[in-house]
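For this view, one protein chain was removed and the others were kept in their places.
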Amino acid sequence: MPFLRNAWYIAALSKEIEGTALIGRTLLGEGVLIYRLRSGECVALRDRCPHRFAPLHMGTRVDDDVVCPYHALRFDPSGRCVHNPHGNQKIPAAAKVHRYRTVERYGLLWIWMGEPERADDSKIVDCSRLEIGHPNGVAYGYMRFDANYKLIVENILDLSHADHVHGLIISTRGELSKLIPKMHAEDRYVTARWDWKQTPAQQVVASFLPNPEAEARQFAEVHWHAPSNMLVTVGATQSADPKDVLQTWDYHFMTPETESSTHYFFASRRTANWIEEDAQYNQLKVTAMLQAFEREDGPLISAIQKEMGSSDFWSLNPVLLSSDPAPVRARRALEKLINEEASAGQASQPGT
Amino acid sequence: MPFLRNAWYIAALSKEIEGTALIGRTLLGEGVLIYRLRSGECVALRDRCPHRFAPLHMGTRVDDDVVCPYHALRFDPSGRCVHNPHGNQKIPAAAKVHRYRTVERYGLLWIWMGEPERADDSKIVDCSRLEIGHPNGVAYGYMRFDANYKLIVENILDLSHADHVHGLIISTRGELSKLIPKMHAEDRYVTARWDWKQTPAQQVVASFLPNPEAEARQFAEVHWHAPSNMLVTVGATQSADPKDVLQTWDYHFMTPETESSTHYFFASRRTANWIEEDAQYNQLKVTAMLQAFEREDGPLISAIQKEMGSSDFWSLNPVLLSSDPAPVRARRALEKLINEEASAGQASQPGT
Partner (left out) sequence: MPFLRNAWYIAALSKEIEGTALIGRTLLGEGVLIYRLRSGECVALRDRCPHRFAPLHMGTRVDDDVVCPYHALRFDPSGRCVHNPHGNQKIPAAAKVHRYRTVERYGLLWIWMGEPERADDSKIVDCSRLEIGHPNGVAYGYMRFDANYKLIVENILDLSHADHVHGLIISTRGELSKLIPKMHAEDRYVTARWDWKQTPAQQVVASFLPNPEAEARQFAEVHWHAPSNMLVTVGATQSADPKDVLQTWDYHFMTPETESSTHYFFASRRTANWIEEDAQYNQLKVTAMLQAFEREDGPLISAIQKEMGSSDFWSLNPVLLSSDPAPVRARRALEKLINEEASAGQASQPGT
């Protein structure tokens, strides 16, 4: 199944694109060169010289341009060749590389791999929560993972796995599993929400509540936005006052590298009442999120990927449980969007 | 070429299935979960949760049931889901995994990967020799090997390689190669037998004979039973009395893991007159068998597998020698059985 191309994906965390570094990263099966101009603006170019196909990220940076490592064609940030040291130095008309539309927003570099004229940055999902509050209350992370991105989307969209895969720190001790989540879905997004009470609250939040041992009202809401941008909001409170709610916003962004590997970016923000200014706690939380995925979800998802092989998901006749309507709806919605794009001939790949 | 499914294969050695262990093993390309009930009975289930396809062997054991590692569906030994912790906890009708027919016999777990109603345990090959005699006179071994199972079958069915591949301990110093083995074949089995004299006998047996330096009468008989269960009987004597014959029964069981890898099980038994009670000798013999295959036959068979690639054996126009009628007959018989199964539509895979 092809990738949805007319969509915004994350290419990199802002903090990854530092100094004069030339970053080569495969996105949707396509080599992309990412770097930051002296002005601070980010650039994403097709990472393949049009002459002999050498990856430009192996080349050198000269001012805001990049010089091919093989025969030294020099490309400016628009992707235009601006210098050819060979022969009469005339620049062939075809000597250019595609520049992808990008937007740097919320500490993330967003990239549009589809038809440039359809790129509309007002369609970038709202992650403004990341920018509200003390700088110590936000954190970013990245890992590369060997599995199809849809398996990770479904893992997050069905939080009912948390009680069974993860340890005591985030387990609801079975409370969440019992619920039938409320779902809301549109063409390009799906939301699932769980509300419950437990005594005491999840360990991760209990000690920050007024009465750590007492009952708390909790909720978790997962929002999927096609193709693979997600927000998980979780909260807990023992008060009737909304401002007392302890809450986190965890953003998960899955960008396909290939059919069977994924760039997994995440970003997290806490409310002010949840030791927002504690940078050490912040670091601990990001490390814990990384480790939970790598040690707990990750090995399972890898094993599932291996078991599925190249089989179509539906051909394996999956049994559906009470938390499956949301992930199933998201998978169907994504398949529909991809099919529409394919049949409209919109899947043209300008970068290749 | 598909595998013969309506047949008994070895899934594991009995001694591998210990305590509460959940063993995941790919057999005929299919993930199988193997474990032992508290009653001692063995169970083999399709190792794939029907919900999200997680391997059940990564899960946990609860009493005689197994709990999926991903969303905690619980399956009993019949493969039926007996607990669903999600939502209204109703168990979907399709929430079950195939239980394979198994029989534990002769220290081995036999498995039937084909149509359950055709499983007939009277068709399991007779290995009762393993159970006659002192417990120290029997030994079991297992190794996994990267080659198609048919190449290993043919290696064993043509003992004429022994003089050329193996060292002095089991070499007949050319005596066996010279013979044209007697062959007997039916639809599902082939036997090849060599009888000869040599002075002195093979090193492995000579020192146990009354006169180690003198001539001995020897024989070797290889029996193949479709698809890949084999018995090699070898003996030596200097007496006219049948009870004086020094004899071993070596069982070799090849269970395909994939098209290019094999689970190789073996079991060995000696006659009482061959230091049957010497446990140390027994251990030595098993270790030597493992090493001989790994160091001598193994590298050759791997190289042949690589050379053959995905070519059909017959398309390579093999030259046939005097010991080839038996392996050729076995290969043809197996191909015929597989083709019959395919054309009768009997190759349905209940576990998938």
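Labels for the chains are A and B, by order of writing; each one numbers its residues from 1.
The rule is simple: a contact is a pair of C-beta atoms (placed from the backbone, for glycine too) under 8 Å apart; a residue touches a chain by one contact, two chains touch by 3 or more.
Keep in mind that this is a model prediction, so the values were computed, not measured.
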**Fill in**
Contact with the hidden chain, among B:I91, B:V165 or B:A272, goes to B:V165
**Message:** For a quick check of understanding: of A:A72, A:M143, A:V204 or A:L337, which residue touches the chain that isn't displayed?
**Reply:** A:A72
**Request:** Kindly state which of the options A:G40, A:G87 or A:G345 is in contact with the chain not pictured.
**Result:** A:G87
**Request:** Just name the one of B:I91, B:L179 or B:A342 that touches the chain not displayed here.
**Result:** B:L179
**Asked** On chain B, what residues meet the omitted chain?
**Response** 154, 158, 160-161, 163-165, 174, 177-180, 299-300, 303-304, 307-308, 316-323
**Request:** By the contact definition given up top, give the residues of chain A that touch the hidden chain.
**Result:** 31, 48, 50-55, 58, 68-73, 84-89, 92, 94-95
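Operating definition for what follows: only the chains that are shown with their structure count from here on.
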**Asked** Distance from the CA centroid of chain A to that of chain B, rounded to the nearest Å?
**Response** 48
